[in-house]
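Omission of a single protein chain aside, the complex is shown with its protein chains in their original locations.
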Amino acid sequence: MNIESQDFYTQAILSMSALVGLTSFLMLGQGRLLRLIFVFAVQGLLLTLTTSLAAYSLDNPHLYISAVLTFALKVVFIPWMLHKQVLAMNMHRDVEALKNNTAVMLSGASLMVFSYYVLQPIIHTSSMIMLNALAVSLSVVLLGLMLMISHRQAVAHVVGFMSIENGLFFAAIVATNGMPMVVELGVAFDVLVAAILFGIFFLHIRTSIDSLDVDLMNKLHEVDK
Amino acid sequence: MIAVYLLLLLSAAGIIFFALTGHKDDIGTLNTRINGVSLLITIWLAITVFNQGTILSGGKAFLIDSFNVYLIVLTAFVGFTTSLFSAPYMAHEKEIGKLTDKRLKLYYSMYQGFMLAMYLVLTTNNMGIMWVSMEGATLATVLLVSLYRTPESIEAAWKYFILCGVGIAQALFGTILLYYAASQIGDSGNALLWSVLHEHATQLNPDILEIAFVFLLIGYGTKIGLVPLHNWLPDAHSEGPTPMSAVLSGLLLNDALYAVVRNKMLVDGATQTHIAGYLMMGFGLVSFLVAALFLHRQKDIKRLFSYSSIEHMGLMTFAFGMGGALATFAALLHMTVHSLVKSAIFVTVGHAAQITGTQKMSQIRGLIKTQPKVGWGLLIGTVAIAGFPPFGVFTSEFLVLLATMHSYPWLTPLLLLGIGIAFAGLFRHIQPMVFGEKPEGQNAIKANLIPVMVHLGFALWLGLAIPSFLSDWFSQATQLISGSAL
Partner (left out) sequence: MNWLIAILQTVLFVALAPLLAGFLKFCKCRLQNRKAPSLLQPYRDLLKLTRKQPVISEDASWLFCLAPYIIFSSMVLAATVVPLIAVDLPTSASADVIVLVGFFAFARFFIALAGLDIGTAFGGMGSSREMTISSLAEPAMLMAVFTLTMTASTTNLSGAIGHVLNEGLILRPSFVFALFALILVAIAETGRIPVDNPTTHLELTMIHEAMILEYSGRHLALIEWASQLKFMLYGVLIANIFFPWGIAESFGLSALGYGLLVIVGKLIFLCIFLAFAETAVAKMRLFRVQEYLGFAYLLGLLGMLSHIILESTR
């Protein structure tokens, strides 16, 4: 299974998956919220391109609808909403200084290796090259989790959450050529509602503790003190 | 099948209706009536399944078999009785000014939204739609947890949202892997239908399904409240309004466990090893023990009972994981009685909190003297949940212990230890609350305790003598899940 022996479509999908993984890493290192949202929008754009490529190459018109949905949600609506909220709450000048940036990045790289290791059994028992792209999509999910862990701002948490969904969507495209339409619509609807709820939440958190730093919300403890 | 469509449409209509009119007085009774009609529809559905066997309807979109039919009736029943309790409770909250009109509208419409999501999870045949409605249930209740807009409730709601959202995303990855495995053996149009997958389970690739199950267990396990993914549960259940705690504890946890067991049935068919069972046993046992220990350190009454929920869900997961007819039967029975008793307890706790104006256990005293019904309700409820005979929880825990002694005898001491620790923890806190000296100025409030009595009565009935139709259903479900009869 050599990349030279694959057709152009497969090469393109593999390159797209590498670029999506790259955007995940870029998001890990961002300190400024507006740039984080922009990189997230770029990730959504790459996903849309991948979906369209898959739709074209596999002659599956359902995927075009998925691509349009992804574009509308992940490239236009959610980044626009987050962008508006960040500007409205005057957070675009805050720089979140990540103190252990290198450690976070390198653990991100080890997460990528780990996700490849987890999916090894599948790769052996099946002949699809796409499964290597599946390893990349799992690592995008894990990197989204890493993003949520390493940042303190609530907006960064939302971006991490949405990038987890991006990774899952990417997995669905490369492994199974899209889920059934009904499920796709349901998932898109869920993501939309989640985004709206997040927006409402920012308002509540802001009014309650006057900042969006999640570390300040620590009144409830596992064991009551 | 018309009943299923009616059920779903009724709840959907309820969402829209209450979004517009939820602030009116007396709207609580309308909510109760809608839930009552839903209950009647589900009983009709149950009778049909009883007569006809498994129903597969809507172009294979809906599946009602012996496993989920009684869960559907249970959901409708608990929803109905909780709405009976919530009508005067919410009216009281509105009177004392804790809630505004807008929030009441949100509350009632999301109540129906939550019920709709629950019904969808239970009736759907499509694993993808199951996921979508699980996430929908989270989304419907997230704003309800922060209904009072205190800093603690906003924090609890945020934790709930993030933890459950991220957890459920893992479950989606598991579902995608499942779909991938399924599309390899057949046409991808039907690849997510549980009935089709169950038929062809032995043909699915075992490696893929093992990995998929890990993700599914972690994902749905977050919603069940398995340790160490349980952090959202005590917060969300304690900070929301009491009717919300009752339905979350009683219904949502059950449905998440239902989803896990459905997936376990597929994985067992494919892998023919016990890996899924062992994972569930491990997580279940750890949850059981850790929650029992945590019970002792709680200072808030609702958190106390939330940890008790975690403990019981852990026990159920353990029992389902063990497999085998006896343990599965016990787990099914436990699901039913736990729902009934836990929602009854939360109703009483809600009343107790209204009487004393606080949820801190150190400040609640002398409930029996203030309002005997509430005090006795709380006491009997705790007795029931701790596993005293002759209540149903004793029966199911006893059966689980029997099954453990039969298959894994070295785990029995751990279970007994956990039950003992939990019992001690619960009673240590409940005793002073119920029997202490009545403080000044504590008055009885107008309370409708009939739901509590009905629930506890059912739990007692199920402990003494399970009706034959119910035990038939449990046996059929046991046969379905574990592959062997009782």
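We just call them A and B in the order they show up, numbering each chain from 1.
Just so we're on the same page, contacts are C-beta pairs under 8 Å (C-beta built on N, C-alpha and C of every residue); 3 or more make two chains touch, one makes a residue touch a chain.
Treat the numbers as computed from the prediction; the structure is a model and nothing was measured.
Contacts of the undrawn chain with the visible chains, over the full complex, involve A.
Only one residue from A:Ala88, A:Leu106 or A:Ile149 touches the chain missing from this view: A:Leu106. The omitted chain makes contact with just one of the residues A:Leu19, A:Val193 or A:Ile209: A:Leu19. Of the listed positions A:Ala55, A:Met91 or A:Ala135, the one in contact with the omitted chain in the full complex is A:Ala135. Listed by residue number, the positions of chain A touching the unshown chain are 1-4, 8, 11-12, 14-15, 17-19, 21-22, 25, 29, 101-102, 105-106, 108-109, 112-113, 116, 132-133, 135-136.
In the analysis below, only the chains that are shown with their structure count from here on.
Centre-to-centre spacing of chain A and chain B amounts to 31 Å, using the average Cα coordinate of each chain.
Within the complex formed with chain A, the residues of chain B that make contact are 126, 128-129, 131-132, 135-136, 139, 142-143, 146, 149-152, 154-159, 161-162, 165-166, 169-170, 172-173, 176-177, 179-180, 183-184, 188-189, 191-192, 205, 207-208, 210-211, 231, 234-235, 239, 294, 297-300, 303.
Chain A meets chain B in the complex at residues 118-119, 121-122, 125-126, 138, 141, 145, 148, 154, 157, 161, 164-165, 168, 171-172, 175-177, 179-180, 182-183, 186-187, 189-190, 193-194, 197-198, 200-201, 204-205, 208-209, 214, 217-220, 222-224.
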